[in-house]
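Note that this complex is displayed minus one protein chain, with the remaining chains in position.
The block that comes next holds subunit A.
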Amino acid sequence: MSEAIVEQVKKYLTGSIPITPISQGAEAVVFTTEVHPYLPKADNQPSTKYIIKYRPPKQYRHPTIDKTLTKHRTLSESRILSKLSSLPGLNVPKLIACDVYNGCIWLEFLGENLPNGAGFSNLKNFLWMNSSDPYNKTVESTLFKVGEQIGLLHWNDYCHGDLTTSNVVLVRDGESWAPHLIDFGLGSSSTLVEDKGVDLYVLERAIVSTHSSFAEKYNKWIIEGFSSVYQSKGKKGNQKLKDVINRFQDVRLRGRKRSMIG
């Protein structure tokens, strides 16, 4: 990770907030910290972690435009998260703080390290971890619940925009796992079936490309979970489900065609 960016963030946060870098993407750098941005210390359990997501200034953009864009994107991600948090049943990280002037948001840290060095508990690592017994009950129920999360998101007319297997984080819930959706940097409020079809397609591709031998069943379970949300909404739900699934299939065909040509 770029030293310069880490130094910027450290300076901005002051010495009272030690940070550990965990990921650098094109858009944002992600850190963890054990210091809550505003809760009095007594409320802050020592082992609690928080996520700080920072959008660094881009040197190649005009400074004023850069500031406006950063502010816009930080605000948009925060607004979406806060709206999604209020939807019953939908699991997303809780928004803790938002500094649009510096492109920083603080989130609840989700997930844990999987046993035996299998990595962080996102869907991707979880599926890898289970590849010796790929169709076990836990895998099936977890993928069904992943589908339910996406179903809930879409039913409420929100789209994720970058639905990869790393952007689904599994949180332990007793013996089972509760999938949470993270990274709404490209998220939007949308009534378009196209956006929903693309979300489903992107996730399907992610699963096909990393877990190809098992992808067919995996995707089937996800779609079953997805469908169950719509089916619970009566006649209107069934109609909307048909529309989304049809478009998903169109997108898939189109995607195939594209890759054949390209």
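Here are a few things to note about the model shown:
As a working rule, a residue touches a chain if its C-beta (ideal position, glycine included) is under 8 Å from a C-beta of that chain, and two chains touch if they have at least 3 such contacts; residues count from 1.
As a working rule, contacts and distances are computed from a predicted model.
Taking the options "ER membrane protein complex subunit 3", "DNA-directed RNA polymerase II subunit RPB3", "Putative AP-2 complex subunit alpha-2" or "EKC/KEOPS complex subunit CGI121" in turn, only "EKC/KEOPS complex subunit CGI121" matches the UniProt protein name of the chain that is not displayed. Only one residue in the set A:Val6, A:Val35, A:Leu127 or A:Val244 touches the chain that does not appear here, and it is A:Val35. Among A:Ser16, A:Asn116 or A:Ser132, the one in contact with the hidden chain is A:Ser16. By the touch criterion stated above, the residues of subunit A touching the omitted chain are 13-14, 16-17, 35-41, 43, 96-97, 99, 101.
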